[in-house]
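Take a look at the structure below.
For this depiction, one protein chain was excluded, whereas all remaining protein chains were kept in their positions.
To keep things simple, chains are lettered A and B as they appear, and every chain counts its residues starting from 1.
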Amino acid sequence: MDILISGLLLGGTYALMAMGLNLQYGVARIMNLANGEMLVLGGLAAFWLFTTAAVSPLLTAFVVAPLAFAGNWLIYRYLLLPLVRRAKSTGQLEVDSILATFGMSFALVGIMVSIHGEYFTYSYLADPFSILGSTVALNRFIAFLAAAAIGFALYYWLNHTYAGTAVRAVSVSTEAAGLVGINVDKVSAMAFALGGAVTAVGGTLISTFITLDASVGVIFTMKALIIMIMGGVGDIRGAVIAALILGLVETAVATIIDPGLTLASAYVIFLAVLLFRPQGLFGRRSS
Amino acid sequence: MTSAETGKLALGAVCVLAAASAPFFSDGYWLSIATTAMMYIALSTSWALFSGPTHLIALSTGAFFGIGGYLVGSGMSDYDQGFWTMALIAPLVATVLALLIGLATLRLKGVYFVIFTLGLSEMIRNLVSWVQNNFLGSRGLYVLTDFTEAHIYWMLLTVAAVVFFSGWWVNRSRLGFALRIIGNDEEVARHVGINTAWSKVILFMTTGFFAALVGAIVAPRYSYIEPNVVFSPQLSFLVVIMALLGGVHRLWGPLLGVIPFTLIWEAITISFPASTTLFLGLTFLLIVYLIPNGFVGAFETVTGRIRK
Partner (left out) sequence: MTLEIKRRSLVMGAGAAVGLSMLLTTTALAAEPIKIGVVSHLTGPLAGGEAVTHTPNIELWAKQVNDRGGLKVDGGQRPVEIITYDDKTDPAEHIKAVQRLATQDKVDFMLSPYGTGFNIAAAPIYAKYEYPLIAVSAITDKIPELSKRFPNMFFTLGTTTGFVEGVRDTLVKMRDDGTIGNKIAMVNVADAFGIELADKARPILSEAGFEIVYDKSYPLGTPDISPVVKGAKAAEPDAFVAWSYPPDTFALTEQAIIEGLDVRAFYTAVATCFPAYADKFGSKIEGNLGAGGVNPDTPAMQEYRKAHKEVTGKEADYWASATYYASLQILEQAIENVGTIDRAATVDYIKNNSFDTVIGTVSFDDNNNSERYWSVGQWRDGVFRAVADTGMGDSVPAVAKEGWN
């Protein structure tokens, strides 16, 4: 029971890391290596507002979301769209976006270090919370609820609204979407901005229970990439399910076998999934 | 061998000799820049041997480099082995590992392959640390040798020269021809009877071998091996980025990426000591926008113009 609950909570944390990237790569086709830095930036906002003005991180999340949306929209519109337009092939775009977002990740680290060079450590809702006989941290539980809410909202939006359908159409094929009259650039910008907002809010929540610092983003980028790939590019269900699987496996291994093997086991699962489904759990076979 | 090829080899030999004399002319500062650059030249060029023709972006440099550094550290510190023994063992271990990984990842395409190789170095670091923690124990991974910076520079130069020679050799061999076809269209390659799987795996093993060898040689320079420093995702990214900045379609492409990259990096570190990272990031962005086809592209455009 402990394993199940702790594992699900950890899975929720992972989902917060990966859902945004899935939108950004799946729809806007930007392999965003600055994803982790965007997450840490959300954490920095929470830390900074909490320690200077005692603002609850849950409140900060609502400030972070629109700001991150706007910021990511601007990044896409002015920094990435020129690359998309210039690219003659998907390979070219992949290379350009890796280079550009790697540059952005450095720039963001530089900015964050100048704001706060030490660990972003504070304590918020670090209280025991009992659920089905298992003790968990309240802040983790809240992050899990938020992850669930964001996941369901995204899923509903993508599958049951007109705008969401347009987004899915772009994720399947930019050309076909363009032919049926969808403004591909606009939809991509929106997906990228939304993805960035989800990631930053995730960072705000994660910072309540994981000690972040300005340079730690690359760890989260890696994890998010792995979860996204394991779930399958461009499917929000895939990201969530992959996140939950990883959370459960890591917790089970840590509890039953050895905590030293948690991260290694995550990669073994990742490898196993890719060996049997090279396109990820929910991925489409690439053309 | 045609006379053009002999000419190329001779030119290469002259370049290597010129580079080898560098420690006699430069002070410690320029030598340390050259050593770092040489490390990246060897890594990026060997990376491009595989990723250039196959178009598969491998982020596994850190994994193999880490194995090299780690085995040298562990062997010398905990098992009292000599540097040379370990520097020999490490690349062989990495090659075998590359074989296994290569076989396992053949089906992966595009981004799936990229991310798999990225996860690899973390997995290996975790496994190695776990094994060391539970079964081997550690007195700290010290690599104390009498090598000077010049010795390390010469060793790296030798590796880089061998990498170039293998690249040149592969290009003119059947394997190189096969790879170019695979890179253009794997289906076609299969139909004309090329064993695509083995061609790819062999090149991947080559990359792994050289990365581990470089890791082993650099270990005495670092003197103390911390797993999270040698198994660095940052290193994997940097190697790829330097190679891409140069251009991967020419053997000397990565070289043209590494040298300006190292110099620009140095210039930024000196100009903005308090916010190096920020300005490095901004410079990256500028390069991507202003030099769309990498330095090789820019170079060829310029030479093309001159020829006209």
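Everything below uses one rule, namely that a contact is a pair of C-beta atoms (placed from the backbone, for glycine too) under 8 Å apart; a residue touches a chain by one contact, two chains touch by 3 or more.
Here the structure is a predicted model, which means the values were calculated and not measured.
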Among listed residues B:A4, B:A18 or B:I270, the absent chain is touched only by B:I270
Out of A:T13, A:T60 or A:Q279, which is the one that touches the chain we can't see?
A:T13
If you put the missing chain back, which residues of subunit B would it touch?
27-29, 31-33, 36, 39, 126, 129-130, 132-134, 137-142, 144, 148-149, 218, 221-229, 232, 234, 266, 269-270, 273-274, 276-277
Subunit A residues touching the chain left out here are 2, 6, 9-10, 13-14, 109-110, 113, 117-119, 121-123, 126-128, 135-137, 140, 209-211, 213-216, 219, 223, 247, 250-251, 254-255, 258-260, 262-264
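As a working rule, only the chains that are shown with their structure count from here on.
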Inter-chain centre distance, subunit A versus subunit B - centres from mean C-alpha coordinates, in Å:
30
Within their complex, state which residues of subunit B touch subunit A.
55, 57, 104-105, 107-112, 114-116, 118-120, 122-123, 126-127, 129-130, 133-134, 233-234, 237, 240-241, 244-245, 275-285, 287-289, 292
Touching residues of subunit A toward subunit B in the complex: what are they?
25, 31, 33, 79, 82-83, 86, 91, 94-96, 98-100, 102-111, 113-114, 218, 222, 225-226, 228-229, 233, 258, 260-261, 263-264, 267-268, 270-271, 274-275, 278-280, 286
